[in-house]
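Read through the structure below, which is laid out as structure tokens, and then see the notes.
This view holds just a subset of the chains, kept in their places.
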Amino acid sequence: MPVQPRDAFSSPRFAQPATFMRLPYRTDLTGVDIALLGVPFDGGTSYRPGARLAPREIRSQSSLIRPYNYFQKIAPFDRLTVVDHGDVDASPISLDLAYESIERAISSTVSAGAIPVVAGGDHSISLPILRALARAHGPLALVQFDSHIDTWEQDFGSPYFHGSPFWHAVKEHLIDPARFIQVGIRGPMYGADDFAFQQEHGITVRDIGQVHDGGIAATIAEVRRVAGGPTYVTFDIDSVDPAFAPGTGTPEVGGLTSDEALRLVRGLAELDLVGCDLVEVSPPFDGPGQITSLLAANLLFEMVCAIAKRRQG
Amino acid sequence: MPVQPRDAFSSPRFAQPATFMRLPYRTDLTGVDIALLGVPFDGGTSYRPGARLAPREIRSQSSLIRPYNYFQKIAPFDRLTVVDHGDVDASPISLDLAYESIERAISSTVSAGAIPVVAGGDHSISLPILRALARAHGPLALVQFDSHIDTWEQDFGSPYFHGSPFWHAVKEHLIDPARFIQVGIRGPMYGADDFAFQQEHGITVRDIGQVHDGGIAATIAEVRRVAGGPTYVTFDIDSVDPAFAPGTGTPEVGGLTSDEALRLVRGLAELDLVGCDLVEVSPPFDGPGQITSLLAANLLFEMVCAIAKRRQG
């Protein structure tokens, strides 16, 4: 049987250096199926910073994860080798240097045969990840859970920031817009033409009104309809309502509940996931219970289970 | 085109002295359609204080507001001149003096032709606002979102406090009880006769059970049925559940979600709103994410949009 989390009945959950889901820390990816990876970079943030601190806090809160997924009916660590592969040592000062480090790290993960499941960092990190993955897999389907569209072109004259990754990903042909769906969109916007890019490129948008009115099952069906082939999932925690995820940089009221978020990710189990990220957790804006990082840890676990589920066949 | 919020792509949202929605601060109301106004008074509070600190925090959190309302499909600042008119300099020591200042400030806002949209302060501030508005418009319809009825007669022998504004507003004929609806009422109460006043005066009550069981659309229909003519909206943030709005003085569990709150306010777009307030936000009891003030900022934006929507015709 592959590596397992420490046994909580003989090693307290709060003991030992914190790793993702209390799995072993491994720099060598030989034989590894899924590499849990932190990208502690928030240099692309336009409002509240702090996402650089998320990988460590998510590691800490993931101590509550147990090895069996009751709702997906799967014990992923029995089937797949999953490890904590550490963090990308991205420069906190230069987005350009950080992008290089991130792309290099993901490329090397993919080369080693492991699927990267990434804890950000702000949303700007998705672009270099997609660059690495698209090189390996070709243009990807993209499932984006988010309150913001993140398809703006620039900020303060800089092309890259946490609001532009998917503008560039489309322009760089890293993702196939016809297989790109955005779920949970809401909030005040800049203007009626904010969706011009989506319309031009044939990107599917399912706003929070449609999610709430149509229901989770219909949303999952829509996701499955649009996505297909090698698929990347990016989960911006601000798709969730601030009540359930206060610890984030650009919160938007009126979002998903934690239950809806969990069920949406479970619904990805049939897709061919080649990588996932969970971004925009900002621990300094969470409360003492750190419920945002706890939710993030659970969503990462659901991603791992969704991958394991498909492998199971 | 009227004044616009600062452009977030060239001035960071967290930069510059905080004003409501990053709009200009103006003491002169000439040509202004909507005056955003703070009333930092909490001398009417019977439990946790702190609402005096709300206008500043709501200003700060309103930095995330963008100029287009995706769900109401309107860009209010393109149609109406909306400014930050500053705060009423109400005495923190004397409720009587504070009431005078508030009434005077609202009267002068109305005289200048601007609709006041007010960030409190505790709920006691609604009475002097209603006094000023009723003088200009006659008895008003009142839509109150609240967990508490706020129609008690006194507290510790004092007539005015945050639990009595609407007893006095009815008694002073500032509002028309037949056009008065209370939405979201719940929580432990004092006795079975707490609603005697409502029954005597023909005030409509829609408690949280009715809201949840009947749904938001039916509640909006009921609000529109009851209200009519010049209408005032008072939104006590404690109508929302403490999970979504922990930063308040007398929280009541089992309340509205943020999504329900937003949709209820959007439902007011067809009414003839002559003034609005959002009260009882208490920042010291919020967490580091200040999600209560963020929700308050969004609700104030929805009020502005509802007014703009009707003006649009």
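By letter and in written order, the chains are A and B; residue numbering begins at 1 in each of them.
Everything below uses one rule, namely that a contact is a pair of C-beta atoms (placed from the backbone, for glycine too) under 8 Å apart; a residue touches a chain by one contact, two chains touch by 3 or more.
What you are looking at is a predicted structure, and each value in this text was computed from that prediction instead of being measured.
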With 2 identical chains placed here, what is the total number of copies in the full complex of this structure file? 6
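We adopt the following convention: only the chains that are shown with their structure count from here on.
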Take the average of all CA coordinates in chain A, do the same for chain B, and state the distance between these two points in whole angstrom. 37
Residue ranges of chain A in contact with chain B within the complex: 46-48, 152, 154-156, 185-192, 194, 207-209, 212, 241-244, 246-248, 250-255, 284-287
Given the complex, residues on chain B that touch chain A span 8-10, 12-14, 63-71, 73, 75, 241, 243-244, 257-259, 262, 287-289, 291, 294-295, 298, 301
